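Shown here: the complex without one of its protein chains, the others still in place.
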Amino acid sequence: MTMTHDAPKAGSQVGRSVPRLEGRDKVTGRAEYTHTMRLPGMLTCKLFRSTVAHGRIKSIDTSEAKKVPGVFAVVTIDDVMKVIPDPYYGPAFHDQPILAHEKVRFVGEPVAAVLAMDPHVAEEAAQLIVAEYEELPAVYDEVDALTTKTYVHDVLKPAGTFADLKHLKDARDTNTALDYRLRKGDVDKAFAQAAHVFEHEFKTQKVLHLPFEPHASIADYKDTGVTVYTASQGPSFVRTEIARLLGWPENKVRIKVPYLGSGYGAKLYIKLEALVVALSMIARRPVKLALTFEELFYQITKHPSTFRIKSGIDKDGKIIARKCEVFWNGGAYADIGPRVTQKSGLTASGPYEIDNVWIDSYALYTNVTPAGALRGFGVPQLVWAYESHSDMIARALKLDPVEFRRKNLLREGRPHATNTIIKDAAVEKVMDHVLDRMNWSKPFDKSTGVVKRGRGFGISIKAVITPTTSVAIVNVSGDGSVTLYCGTIDMGQGSDTAMAQMVGEVLNVPTETVRVVPRDTDVTPYDMGTLGSRSLFHMGHAVQRAAADARDKLKALAREVGEPEGSNIPVRDLFVKKYGMQAGNVIGTGIFKPDYIPPAPGTGLSENVTAFWMVSGAGAEVEVDTETGHVKITKLVNVVDVGKAINPRIVETQISGAALMQLGFTMFEKMHIDGGQVTNASLADYKIPGFHDVPTVMDNSHVDTNQANGPFGAKGVGEVATFCVSPAIANAIDDAVGVRLTELPLNPESVYRAIRAKAGKPLEDE
Amino acid sequence: MMTAARTISFKLNGMPVTADVKPHHNVVEVLQSQFSLTGARETCGQGLCGCCTVVVNGRAVSGCLYLATFLDGTEVTTVEGLDTPQKLHSVQEAFIETSAFQCGYCTPGFVLMTTQLLDEHPDPDDEQIKHYLTGNLCRCATYPQVIEAVKLAAKKRKGS
Amino acid sequence: MTPFELAEPTKLADAVKLLDPDDPTVRPIAGGTALMLMMKAGVFRPAKLISLRGIESKYSGIAASGGGLRVGAMTTLNALERSADVKKLAPLITRTMLTLSNVRVRNVATVGGALAHGDPHMDLPPVLMALGAKLTVISPNGERSVALEDFFTGYYETVLEKNELIAEAHIPAQGAKRAAYMKVTTGSADDWPALGVAVVLDSDGKAIKSARVVVSAATTKATRVKSAEAVLAGKTVDDKLLAQAGDAAVEEAEFIADVRGSVPYKRELLRVYIKRAVRQALDGGAQ
Partner (left out) sequence: MNVSGEFTIKAPRAAVFDTIRDPKSFISLVDGIRDLKEIDPTHYQAVFETKIAYLNFKFNVSVEVTKLEVGEIAAKIEGTPLGVVGRLTATTSTVLTEVGDETKVAYSVDAALAGKLGSMGQPVMRSKAKDLEKVFVSRLRERFAQAAAE
C-alpha cells in the first residue's frame, strides 16, 4: 500500500488483531533487555544487604572484601556522598538513600556495593563485608504502625511534587506517609438510622511482582552527560530525578529503555538508577547492576493492607452509609505508596451509590521491603474487601447477591462518592455479562460429597491516575514511511502495536509499516509513566493528535506545492515536488493532559476526579475438598469494560493474564516474613501460577462500549481484570462450604482451618 | 585435574566453536558473554522457570544449572539456532500468530520446549502440552495462548 | 558461585578415591541440578567437585535381573521414565515420573543424585523405599549394601560417608502388588509437595496381606511408617481400618512446619492421604 497524504477511509487499522510488531524479535530471542546488555569496560555491581530490620549502623568493615583479587571498589554511602551530597530520592518523599545512610530500615536494604569485572568476584567479596548495627525496635504491621512509638523515619521529607503531601513536611514522630480522607454526607446520622449495620475487617498479604526480567540498570557517566540503560516503566521520571540528584539540567541525562521483561508496576519511578549513576561516577566506567531473582524480594512489593469496612443498610436493602478505614503497609520507603493510598482510596466505597461515605486511607511506613503499585494501584486490595463484604451482607440479610448489588449499583449520570458524575462506566452491563457467562439464572449443582461446589462473583470500579501528561511525535520521512516517538514502555502489554495502529488509522497506512522508536529520552518526548492503565488513553490521545498534526501538515504541503484539493498523490512524490528529491520530513506533535479538579482539602470531594472510569467483574465456580481444604477453580469468568478494543487479541491476552496473576495472589502467593526476614525468597518456595493452575474453563470477554472521550473510543485494560478475582473466589468458597475467609491467600490450610472451626473442632495452632 | 580456565569445543547452532570456561561458569553466562547469545536468560536461577532453556545433544536442559564445561564435545542448540534469515521456525510463527507471549522474556524457553514436545508428541492434546511444559513459567500468564500456539505449531508441522 | 576445581574421572573406583573422607568441600557431582542450587545460593562453596559424568557406562544403565531392576546410579530420571523394563517390573516408578519435577530436570538429574541429596521433598525416595529398594554403595574400602529405608538420616542427610558413592539401586519387581504414590501440594499445583505418600500392597481384593507405607515431604526424611503397615497387614480394607492406619502413621511420623503448612495441618493431610493412597492402589493404581 502506498501512503497518500489524504486518508480516504478510516477503520482499517483500529479494531484489528494486528500481531505484535516486536513478535519476531521476541520469539527468536533477539529482543534486547537491559538485564542481558553489556557495555565495553563495564563493571558489575553486587550488593551487601542489611540483616537487621531496623538499626543504626555502627560500622561497615569492607577490608576483607577489598582484598579479593579482581575487586575494583567497595562503595558505601560515604563514598556516594562525595559525588552526590544529598543522596535521597523517591517520587513522593525524598526518603530513600542511594545506599543505607546512618540507619537501615529493612532486612535486605543495600548497605554497600562491590564493583568488579567478574560478577563471581563481586559476589564473593560482598559476602566478606561485615556491618555492625545497634538494633532498634521494628514495626512490621500496618495497623501497629499508626500507634507505635517506633518510627521508621525521624523526619518526613515530601518530594514537593504532590500537593496533598505538603502538610507532612518536617513531620516527626509519625509513620503516616499520607492520610487521605473523604467525607460525604453524614455517616454517623445514617448509621443511626440504618436498619442493619455490618462491620468487617479484611486483610491482604505481602506479595510481589516478580518480573521475569529482574530489575537491571547500567550507567555510563561522563562529565558531559550520563547515559542510563534501564528496565524502567518511567524514563521521564528517572531523567528528572537523576538530574535533580546531580544538580544538572535534564538534557545532560539520557535514559534508554529497551523492551521490558515485564513490570506490573515493579519498575515504576526510580529504582536502581540513582545507585548505578553514583557508582559510575565513582568508578568512571560503565557500571551494571542486575538483580537476581532472590533480590527481587528486597526491591518492591505490593502493599499488604487492612481494610475495616462498615455499612448501614436500610430496610429495603439500600446501602445508606459506608465507613472505610484502610491501612496500607508501605514498607521502609514510601515509593509511590501515598499515591496508591489516595488514588485507590477514593474508590474504597465501591461501585455503589451511597449518600453518606467516610473514607480514611493511611500510607504507613514499616520495617519491611518497600511497597508500590502492582497491577491495580491498590484497587485489588479494596475490591477484595468490599465485594466480600457485599456478599456477607446479602447472605446475612438473606438477599439475593445480584439483587442486593443491583439495588445499589452506580449508574450512568449518578454521583460517585467523590461527587464526580459517572460517565462511560458500564457497571451494570459488566455485571450482567458476568452473570450471563456464569449461567447464573440456571440451577447449580452444589454436590453433597466430600467435594462441594460453589459459585460467586464480584464487580468493581477504578479511577485512573489523574491528571497526567503524555507527548508524542510522528515523523513522516521523505519516502512516506512513518516513525512514532512516544515514551510509553512496551513491557508486554502490546502498547507499541496499539499506538502504531492509531497512527496507521489516522494516516491510513498499515500498522505493520509504522516504526516505533525504542525509548530514549534524547529523542522520545515526555511521558508521565507507563502505569495505572493510563497509556492507551493518555498517550493514545497524544499519538492521535501527533498523527493528525502530521496529516494536516502533509495537506498544507500539498497545497504549497500546488496540488489541487482532493489530489491523492503518494507522499514521496509530495516531498520530491517540494525538495526536488526524496528528502525532508513532516513532524507532527501531540500533547494530552485531561481536565481535572483536585479533591477538596478535608472532604476529598471533586466534580472531576478522573479522566475515565475502569470497570470489571469476575465470576468463579469452585470445588472445595472438605477433607483437605483444597480449592479447585473449575470456571473463571472475567469481563471488563475497555471502551472500544484497539486490538481485540491483545485485549483478551491482557484480561486473561491479569486474572491469572491475581489468581496466584488469591490462592497461594505470600511472602513469609520472620523477624523482618523474608524466608521464602525463591521461586522454589514462593510459588506463582503455572499451567496446572489455570482454571478448567477461562472465559474472558469485554463488553461492547464506547469511551466517548477516549482515543477511538478506547480506554486502558492492563490492570482491570485483576480486581474481582479474589472476592469472586472467596464468595464461591462460602457458597460451597459456608465458611468466610477474610484474609488472603485462600490456601488449603486456611480453608481447612475455617471448615474445622465452623464444625466446632478448630485445628490447633503450630 | 582441571584447576582453572580450559578451552572447550562444541557445536553451537551447527557451527563448531570453542570457549574458554572455568569450572564455576554456567551455560547461560558463557553463551551471553562469549557468544552474545541472550535468548537463554537466567531468571529464577533454580531450573524452575525455563527462561534459560538450551538443548544439549537433543535434550532440553536448564542452562543456569548446567556447568559450561560439560558442553565440551556436545551439540548445542539455542533459540537463535531455530530460524534462518529467510524463515522463522514453524513454532516461532505459531507463537506470533496466536500472540502467545506478552513481555517475551520467557518466550525463547517456551519455543525451544515446544520444538522438543512436538518431536515427542506430534499431535499433542491439552494434557500432554501442560505436562510437557509444566516446567516453564510465564509471569504474564499467557498459558492459554501458549496451548493454542502449540496446537497451531503442530498443525503447521504436519502441513510442511 | 565461587571458583572450584573439577576432576573428571573415568572410573567409579577412581572417583571414590578422589573424594576426601574428612573434607566436606570435596563433593561428587552427577546431574548437578540439586548441588548447583546450593552452590548458587552461596551456602555450599566446594573446593573441588568430582564429576561422575565420565564413569563407566554400566552405571547409567537399567537391567532387568533376578525378578527385579538393577539401576545404575548415573541413570537419568528421563531414562527411568522411558524404560520398558521399569514400566513392566515397577510401573509405580513410571507413573511417578510423570509428575516428578520437569522435563529439563529429568533429562539431567540422576537416580543416584536424587537419592544422595536427601531432600525430603523428592518423589523418588518414597517410591523406591515403598518398593523395597536396596543400594550398593562403594568406597575405596569396598562396597556395602544399604536398604533404602535405612539410608536417610535427616534433612539432606544420609548414611553415606564422604568418600562413598551410590553405585546402583536394586529394586524388587512389583509383581502382583498394588501400589500408589500420591503427593499433595499446597502452593501452586506444581509446588514441591507438602506431603508424599507411597503405598505398596500385597493384597487379594480388599484383603491386605502385607503393606509398605512411606511418608515424605511433611517429614525431615522419607520414612516408612511401620505402625500403619502393621494396622493394615492381614486386614480387610474399610473406612475404619484406613482411619486407624492414618492415626498410626500420624503418631509415628515426625513432621516439620514450613511455608507449605503447619504441623497440625500436615497431620490431617496424612490421615486423609493414607486413606486415599490405599484406595487408589486397590482401585487400580500402578500395577
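The letters A, B and C name the chains in turn, as written, and every chain counts its residues from 1.
Quick note on the criterion: a contact is a pair of C-beta atoms (placed from the backbone, for glycine too) under 8 Å apart; a residue touches a chain by one contact, two chains touch by 3 or more.
In this text, all values refer to a predicted model and were calculated from it rather than measured experimentally.
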item	value
Contact list for the unshown chain, restricted to visible chains	A, C
Candidates C:E143, C:E157 or C:D238 - the one touching the absent chain	C:E157
Contact with the hidden chain (one of A:P137, A:P601, A:G675 or A:P762)	A:G675
Which of A:A113, A:A126, A:V609 or A:A645 contacts the chain that the document leaves out	A:A126
Residues from chain C at the interface with the omitted partner, ascending	24, 27, 38, 41-45, 118, 154-158, 162, 220, 254, 256-259
Touch residues of chain A, complete complex, unshown partner	48-49, 51-52, 107, 126-130, 294, 297, 674-682, 766
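Convention: only the chains that are shown with their structure count from here on.
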item	value
Chain centre separation in whole Å, for chain C relative to chain A (CA means)	43
Interchain centroid distance [CA atoms averaged], chain B/chain C, Å	29
Centre distance in Å when chain A and chain B are each reduced to the mean of their C-alpha atoms	30
Multi-chain contact residues (two or more partners), chain B	24, 45-46, 48, 134
Chain C, residues touching no fewer than two other chains	1-3, 37, 190
Chain C-facing residues of chain A, complex	120, 123-124, 127, 627-628, 630, 664, 668, 670, 672, 679-680, 684-685, 687-693, 747-749, 752-753, 763-766
In the complex, chain C residues that touch chain B	1-8, 29, 32-33, 36-37, 39-40, 49, 51, 53, 78, 98, 101-105, 107-108, 190
Interfacial residue positions of chain C with respect to chain A in the complex	1-3, 37, 42, 184, 186-192, 257, 259, 261-265, 268-269, 272
